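One protein chain omitted, others in place.
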Amino acid sequence: MRIALFATCIVDAMYPATARATVKILERLGHEVVFPSGQACCGQMHVNSGYLKEAVPVIANHVAAFDTEDYDVAVAPSGSCVASVKHQHPMVARSCGDKHLETRATAVGAKTYELSELLVDVLGVTDAGAQLGSYFPHRVTYHPSCHGMRLLRLGDRQARLLGSVAGIDMAELPEADQCCGFGGTFSMKNADVSSAMLEDKTANIMTTGASLCAGGDASCLMHIGGGLSRQGSDITTLHLAEILASTLEEPASVTGEVRISTGKATR
Amino acid sequence: MSTYLGMPSIPVYGTGNLHASESFPKAAHRELGNAQLRANLGHATHTIRDKRIAVVSELPDWEQLRDAGSAIKESVMARLPELLEQFEKTFTARGGVIHWARDATEANEIVAGLIRETGETEVVKIKSMATQEIGLNEYLEEQGIAAFETDLAELIVQLDHDKPSHILVPAIHKNRSQVRDIFLREMEGVDPDLTNEPARLAGAARAHLRRKFLTAKVAVSGANFALADSGTLAVVESEGNGRMCLTLPETLITVMGVEKLLPTWQDLEVFMQLLPRSSTGERMNPYTSLWTGVTEGDGPQNVHLVLLDNGRSAALADEKGRSALHCIRCSACMNVCPVYERTGGHAYGSTYPGPIGAILSPLMTGIQAEENNSLPYASSLCGACYDACPVKINIPDILVHLRSVDVDSKRGKKKIPTQMDVGMNAASWALSSGKRLGLLEKGLPLGRLAAGPDKKITKLPGIAAGWTQSRDIPAPPSQSFRDWWKKEHRTPEPDAAPAASQDQENQP
Partner (left out) sequence: MSAREEILERIRTALKDSPVAPEIPREYRAASQLDEEALIELLVDRLIDYKAQVSVVDNAEVPARIAELLADAGSYVVPTGLDAGWLTGLELEHDSRRRQDSAAAPLSVAELDGIDAVVTGSAVAVAETGTIILDGSPNQGRRAITLVPDHHICIVKTTDITGILPEAMRRIDGTRPLTMISGPSATSDIELERVEGVHGPRKLDVIIAR
């Protein structure tokens, strides 16, 4: 299958290891990955902040980058950005009266999947340890991000993929379904409330005894990780893609970026 | 239809207790500092969440009920003028009297006038959001009429000279010990040995209000539903204070928003399944009363209904926001809201707090009224409210819509753009081209430099300072993904790709 990667702006700029891990997983399954070079951002920060007019060029750029490229499906390692592509893009195009953009945006949205959704529903991955060789010998807790959970209805896809990684020790996160308080510009406009929500999230994470918190959205993980770091905790955050990409030979680093090993490892 | 001279210009906004007088972040900051409040709210909202989920998951057809409820309400909005006229006919035919109120002031004057006609100076009241919204109690007090709240939580709030903070449980911000202290301080003739057991507190309220109920000549209520085809009104309650008010007095005055109509009796079977489970987390609330005008020999013989606009027509005029009027005031959205849970209802200023209040208040008052434009931002857009809403109001979408209404309302009006405006403009430029973003990403190592040896950024300027108030930012990577892809990524040879799924049997 020819799969177009939508890296998302935050992963592209801040967490490239997550996108590299996504590529690695898909290539390991024997698929071809392409990276439409015109892509930048889904525009949800603009939409969610009320700047619809400013969102239009961002959305138009995404649609242009993805409706010219030849691919079977597109994938992004982010529930939130995929939800934006699927729901917000046609909505914004409609409200600015651009029928043509709306039609194209709807078509792009229909072909775009969140990573766990693609792996489970399209590529048939049910056992990451067996099918991807995923190996990650750490105690991990997992935060299901709101947009994946409620807008995309990912259900337990991410949790089940993580649970099927060889060597992993999953620790259940109390009140996992509660928002971490990120919410884009909410974390700045309503910094106090956001911080209060974050405090409860990090406190719950600390009760699990996990050495890191996994998730499917880099933005939420940046928020949670930023809170843990500020509180002086040793617990770090890591994107699910990096855990799935981690193998015995090429383990993910739990403190920083995934090292992309080019050396030949022997089993 | 003819067009009259002086046809009203739309929208006409609502007045009364619908406004945030200080911005949400400011009010939230204050409320967050109250540890007792946060503990009380955390306890209460978690209790009700568990109860709601338990009774909702019992019903195999919950989603079908939500679909029906949502469609019925949408249909009511589309047919509102016709249904109001039908209701007026049926209600009047059964001996009820209808009054129409454009806004809070007019509604207050009508109610006060009706009370005055009876010669009474005291009324008993059933908890009603509409009368809270129009500030009826305060108005009546000015007119020399004493209104006694009879719902336990409203009584607590009234005795404490406080403001409600929740639409179902106005005293949710008080715990049992605080309630006992209020009763001991404010309730005449209360047992000085009163404990903080909820049953004892409820008993004290019973004793306190009993005489009032038995002697009251006039009652004021709200209504949960009104059925257009029969002229029937419904009040859903728990304690029996509603039944007391609706049954024993001679005169009953009900104040109801125009959006509360349901077309037919059959529609009620949907809402009476949706409402109790969503609000108190019960299979059914203890008491529901239904009355159709006047019944000879049973209940009040002097029955009035004040139909209230007060900004509802303005909300209806917003095509993307009008479904906020579908709200049946169950409070499920605020009970599941992580923002409400931490700030409580007072931070929203308006009678309607929580997620529904954050959309309903600005829709009814206009986005520019006082600080109401800060309300649509009082959400992380986590979507828990939409999932919980029994009539499927897409609150997150309407929040986002109202944010754009707010942003657009200021365009071209400000001499100096805000930091947010500047940032959004710049981001729009940068993020609408892969090339431009790629160029900017060349600067990532600079951020790495700024982060220093700790590899984290702990202080940012301007609006971004909100972020670093409680969070670090990791050092940016030395190379963006885009750059890595271009320079280093090599598509594996088809043969070399280890299709792990085919290797399963060889796993160690």
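Order of writing sets the chain letters: A and B. Residues in each chain are counted from 1.
To be clear about the criterion, a contact is a pair of C-beta atoms (placed from the backbone, for glycine too) under 8 Å apart; a residue touches a chain by one contact, two chains touch by 3 or more.
Everything numeric in this text was worked out from a predicted model, so none of it was measured.
Shown chains touched by the hidden one, complex as a whole: B.
Considering the whole complex, the residue from B:E122, B:D160, B:E282 or B:E371 that touches the absent chain is B:E282. Touching the missing chain, out of B:L18, B:L159, B:L227 or B:V407, is residue B:L227. Considering B:H29, B:R94, B:K410 or B:K455, the position touching the chain not shown turns out to be B:R94 (whole complex).
Only one of B:N108, B:T150, B:S221 or B:S361 touches the chain withheld from this view, namely B:T150.
Subunit B meets the missing chain through residues 1, 4, 6-8, 10-12, 40, 43-45, 47-48, 51, 60-61, 64-65, 67-68, 71-72, 74-75, 77-81, 84-85, 94, 99-102, 106, 150-153, 156, 169, 171-172, 174-176, 179, 198-199, 201-203, 205-206, 209-210, 213-215, 227, 230-232, 238-241, 243-244, 246-248, 258, 265-270, 272-273, 276, 280, 282-292, 295-299, 307, 309, 313-314, 316-317, 319, 322.
Keep this in mind: only the chains that are shown with their structure count from here on.
Note on chain placement: the centre of subunit A and the centre of subunit B lie 32 Å apart, centres being C-alpha means. The touching residues of subunit B, when paired with subunit A in their complex, are 24-25, 28-29, 32, 38, 320, 338-339, 342-343, 376-384, 386-387, 397, 400, 402-408, 420, 424-425, 427-437, 440-441, 444, 455-456, 458, 463-464, 466-467, 469-474, 476-477, 479-482, 484-486, 489, 491-492, 494, 497-501, 503-504, 507-508. Subunit A contributes residues 7, 9, 11-17, 19-20, 23, 27-30, 32-33, 35-41, 43, 45-55, 57-58, 60-61, 65, 91, 95, 129-133, 146-147, 149-151, 177-179, 181-199, 222-223, 225-227, 229-230, 256-257, 267 to its touches with subunit B in the complex.
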